[in-house]
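Apart from one protein chain that is not included, each protein chain of the complex appears where it belongs.
Letters A and B mark the chains as written, and numbering starts fresh at 1 in each.
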Amino acid sequence: MSHLRGFYLLVAAALLLPLIFPDNYYVTVVGVTAALHAILAVSLNLLMGYAGQISLGHAGFFGIGAYASAILTTRYGWNPWPAMLFGLVLTGVVAFTLGRPILRLKGHYLAMATLGLGIIINILLVQTGSLTGGPDGLGGIPTLSLFGWAVDSDLRWYTVIVSVLLAVVWLVLNIINSRSGRALRALHGSEVAAEMMGINTTTTKTGVFVLAALIASLAGSLFAHQQAFVSPDSFSFFFSIELVTMVVLGGMASTYGAIMGAIILTFLPELLVVFEDFEVLIFGAILMSMMIFLPQGLFVGMQKLWRRVATEESRRGAA
Amino acid sequence: MFDQILQFILTGITVGATYALVALGFAIIYNASDVVNFSQGEFVMLGAMSTIALSAGNGLPLWLAAACSVAMVICVGLMLQRFAIAPARGASVVTTIIITIGASIFLRGLALLLWGKDIFGMPHFSGEVPLRIGEATLLPQNLWVMGGASVLVLGVHYFFNHTTHGKAILACSCNRTAAHLVGINVGMMMLIAYGLSALLGSLAGILVAPITFTSYDAGVMLGLKGFSAAILGGMGNPMGAVAGGLLLGLIESLAAGLISSGYKDAIGFVILLLVLFFRPSGLFGKASAERV
Partner (left out) sequence: MALLEVHGLSKSFGGVTAIADLDFGVPEGQVYSVIGPNGAGKTTLFNMLCGIYSPDEGSIRFLDREIIGRLPHQVAELGVSRTFQNLQMFFNMSVLDNVKVGCHLRTRGRIWSNALRLPGTRREEKQAERWAREAILFCGLDDYLESHADALPYGVLKRLEIARALAASPRLLLMDEPAAGLNDTETKQMRSLIRQISGTGITVLLVEHNMGLVMDVSDRILVIDYGSRLAEGPPEAIQNDPRVIEAYLGGEIEYAV
């Protein structure tokens, strides 16, 4: 199927990397973080890039998933899998009840409401110390195990998280290129026209909000088990903005772009350790200049450049 | 109990006056250019930080340091308009939101680079001997904040209602093309609006810094609070934004005192969400019909 061509490349790359560079820090450690970020960016892109609904509070749902897993497994001795499921259900309920009134808003108001939601969730994580461990966080989270196969090495975590990423990407690509995905994109193009084509814009918006939140929650649970430790800092307003930056950098309304943005922004601080003080400055500069000079993002920009080069070549070949 | 509440109210009005100035800055830019400037809080931080750097670091007298830093922040505001907002004209709301968020992160990064992560204090303008009102106390600096904010708010009110430039900016917000056609220099009006916002932000920062201290990331929460206040009062109405600021300051102070200080920010945002859900035009704004 044509819409999955890029996906097979992605699968090949994900398989080959650890084979070519076994036990490489940048593959099995930074790479895992990048994959986790990519899951989040792909889900946010579904909401922001395709459906055109900005969210500045996506880290909140990531946090709900992470803390549901952390609290239930450490404090109540739950098995990680039902804990993860509980996190998903809780996220779904929160996203569904708040999604409807929030997504009635547009533009700046929507931005502010999602931002407020994210901050409220973060404050709750800090303040309910008896449950969450407060600002100091919560440690000792057990690792995952699947039919006796414990996920206890970097390579195994790579396998698990990259598999989840690939599964999420596959599902999202299928959605985008089908009836429900077209409804999402129509919402972005023109809400009035979408309504007139029989699309219930209210349920569609709530639906995509819930779906994006569920994916973020799943990523949160994985993050908690992989790190064995969670603290509210990982789910702050700043992380929500970082996720937005990933989506914008790679290119809105491009799933591969979101992955690319996540990879770049995860590796950039690693590679620029020397410039640690410049990190914040560079982040800001990227966000601003991308939106001003290349609002379609790097991935789409590169695609266009590539196409231009290709047509030049064929023209030269013909002449 | 009464004295305690009076104390919360006095604190609330001081904090609220700061929010009001930030909210006013938001409302001015929003009304002039339909952009929500997420870097408004950074103006506040830059005003305070650069004043401290100039006075403590370079030994300038406080008033001179303050004047220099206000001028500098105004330049930052003008540059923001000229190099970040103006090139993206006609872009979607999402685009402008991300640009101004980018600008705010950039300015924060700049402050981090220049001054590090330390928390800085500023000397009080006229001593720290508290005034007594019953059992409640009030620092002279609180009066500086309230007085300064009042003067600025009245000044802005006069500017928009009684001067040609002020009215011209409002005209740009109603209809840019029409404003251009009647001979208003739209580009210049945008610069004035951003400069004015930067002026308000930096002065707010300088006035409140002796009480709250400041650091490179102090602008984030202040910016968000200012934006909440502007929405609370109604974005379309600058004086509504001022009222929203005062109200938010009061609510937070009372919530912090009577409920829990840890939840004071959360309560502010919960109220923001409720206003957005039930009265998106703000408490003091006029409801606007949606056009199809």
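Just so we're on the same page, a contact is a pair of C-beta atoms (placed from the backbone, for glycine too) under 8 Å apart; a residue touches a chain by one contact, two chains touch by 3 or more.
Remember, it's a predicted structure, so these values are computed and weren't measured experimentally.
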Touching residue (missing chain; options A:35, A:59, A:194 or A:248): A:194
Touch criterion as defined above, residue of A:137, A:207 or A:251 at the omitted chain: A:207
Residues belonging to chain A that touch the chain removed from view: 1, 171-172, 174-175, 178-183, 185-186, 188-190, 192-201, 207, 211, 253
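Everything that follows uses one rule, which is that only the chains that are shown with their structure count from here on.
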Centroid spacing, where centroids are CA-atom means, of chain A and chain B in whole angstrom: 32
In the complex, chain A residues that touch chain B: 48, 52, 54, 56, 101-102, 104-109, 111-113, 115-117, 119-120, 123-124, 126-127, 192, 237, 241, 244, 248, 277-292, 295
Residues of chain B touching chain A in the complex: 30, 36, 84, 87-88, 91, 93-95, 97-99, 101-110, 112-113, 220, 224, 227-228, 231, 235, 260, 262-263, 265-266, 269-270, 272-273, 276-277, 280, 292
